[in-house]
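As structure tokens, the structure follows; a few thoughts come after it.
The complex appears here minus one protein chain, its other protein chains still in place.
A and B are the chain letters, set down in written order, and residue numbers restart from 1 in every chain.
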Amino acid sequence: MNARNVSLAILAAIVVAALLAAPLVLKSYGIYILSLWAVTTIGAIGLNLTLGYAGQISLAQAAFVGIGAYCAAILTKNGYPLPFAYVLAFASCFSIGWILGYPALRVEHHYLAFVTLAFTTLVYLIFRNEEWLTGGVSGIGGIPRPVIFGYSLKGAAEFYYFCLANLAVVSLAFWWLIRSPWGRAFVAVRENPIRALSLGVDTRRYTLMAFAIGAGLGGISGVLLAPLVQFIDPSPFSLTASLNLLLMVVIGGSGYFFGPFVGAIVAVLLPEWLRFSGGLYLIFYAVLVMVLMAVCPTGLIGLAGRVLKLVSKPAAPAAKAAMERTLERTT
Amino acid sequence: MTTEILQLIVSGLATGAIYALAAIGFSLLWQTSQTINFAQGEFVMLPAFFILIAGNLGLPFWAAALIGIAVSVLTLGVLFKWIVVDPMIRHGVMPLVIATIGLAIAIKESVKEFYSAQAQPFPPLAEATNITIGSVVFSLQSLVNLAVAVAAVVALQLFLSRTYTGRCMQATAQNPGVARILGINVDRMILYTFVINAALVALASILVTPIYLAKFTNGETLGIYAFIAAIIGGFNQVRGAIVGGLILGVLDNFAAAYLSAQYRNALPLLILILVILVRPQGLLGRAEERTV
Partner (left out) sequence: MTALLSVDNLQKHFGGIVAVDGVTFEVHDREILGIIGPNGSGKSTLFNCILGQLQPNGGEVRLDGKDITGLRPSDLNRRGVSRTFQLLQIFPQLSVRENLILAGQEHQGSMVTRLFGARDAGMTPAAEKMIDFFRLRHLADELAGSLSYGQQKLLDAAMALMSGPRLVLLDEPAGGVNLTMLADLKERLRAINAEQGATLVVIEHNMDFVMSLCTRVLVLAEGKPLAIGKPEEVRNNPKVIEAYLGH
């Protein structure tokens, strides 16, 4: 255990402690923001899998979140418990991901980006027009918070811990996925698809899987979003929202495990911080992305990694490699 | 009935020709420099505002339009290439695509913040009168738009096939590596495609904004139409973009006439998904080498 790993571990412990203690210090609006961050991170993790690990641009993540949210809203308002929504949302988003991706990934040219663009716009139209199902523009209100084993999660703090728990489970599952042979295959597909193919890696199937799982995670994010905000309408699931999610993942650092966590902070808290500047926050956000892409396409975490490398003293080759590996994209 | 269909076709071709202008530039950029410009829609939205600003300063429309085109060529052509594309292309295609997405948002929000969130009227090139040929009624504006767009496309095609520079540009679009070996200044050719794109989108802006009104949200719709037109026609051909735009314009017009208002916007999207499913290289595109 060298100094680098020890300090990272301490940092992690502090962050986890802060997250757990937050409801004691914050008012309900602050707790809501943190819950929103946790839920957004889940969706961002899904998109990170598609973008950062499989190298595909998806402009439909907000649509998948929307599908999950409407699943949860409709099911829970009709008396079904939340687990049903999880299953339905993940299954439908995963399948749609597979159906969209299969033809689009036969050809290069980032066709998936355009297909997801069209899909998002279509789904938004359906959300807006099919009033009998979604309530149309008026949306669905009064979405109940879940009751787990008789314990009500209606309170802000209780639901916040529920969101945190979900995030923890998703993070662990993702970590396990990335450490499995699939994770290695994802690296191969992203770094050098031609070589990967010649080694027997079915690049198309792995890319499809990454996209479908990423979509499914978007659905899960939506399932949590509905009871969090307790009222949903089509507006948070538009193309603009998908673009924001994409930028969020990129700013955080696509392909890094903690990228979505950082990106979600920026996305959820930035508008709050910049509220005084009105609509300018979006311009700032967009320009930040452009500058990042020119200077450090690997996002804020990549930037942090570079800065730390500059700052730390040169070490022996093996130790240096170990150090680089902790900050490097997870394999 | 047939008169109605004929009218729909003609007005559809008119709007389709405008989509084609946006799609051609998009296609050219992709072919020559691997730039997927997700801000293309905003590029069509923006020049109208340049013109409006020039008009607000007291200039007559023709002068404002010329200034608008010039500013567009400078910013959306030259500056776009130098400031946005060049620094990023060395990182690969993906960061550039993301950067153009950011650019699209930045342009859209800037117009909303610094000009207006309200839709602004924009003067058309022709008056809103109708011309009747036999029993068929055509809007003068549609015919003028169609004529101007066709003239621009013909001029472009002549330039590309008859002039030395144009042929160099075609060579660059087909195979930049070989073009470089043949002594063509590839970087300058690429700059020219950016300039041409900026001119085309400025022209498209002048033609389409009277219909859509000048609004900061125009980019979303126009962008999608540009992408769909380019893909339907065939990503690797300029002719494909033209055909794609025209077909899209006509189909969109029919959808507006016969489909419910709520879902008429869905037709182009469905066509896109269909084309990618069935014939991804587009109608005129060459089937590419299997990219495995």
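What we mean here is this: contacts are C-beta pairs under 8 Å (C-beta built on N, C-alpha and C of every residue); 3 or more make two chains touch, one makes a residue touch a chain.
Small disclaimer: the values here were computed from a predicted structure and weren't measured.
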Which is it among A:Ser95, A:Ser138 or A:Ser198 that touches the chain not included here? A:Ser198
Contacts from chain A to the absent chain lie at residues 177, 179-182, 184-185, 187-188, 191-192, 194-195, 197-203, 205-206, 209, 317-318, 321, 324-325, 328-329, 331
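Keep in mind that, in the parts below, only the chains that are shown with their structure count from here on.
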Under the touch definition given earlier, write down the residues of chain B that touch chain A in their complex. 30, 36, 38, 84, 87-88, 91-99, 101-106, 109-110, 112-113, 220, 224, 227-228, 231, 235, 262-263, 265-266, 269-270, 272-273, 276-277, 280-281, 288, 291-292
Touching residues on chain A, where the partner in the complex is chain B: 55, 57, 103-104, 106-111, 113-115, 117-119, 121-122, 125, 128-129, 194, 197, 203, 239-240, 243, 246-247, 250, 278-280, 282-283, 285-290, 293-294, 297
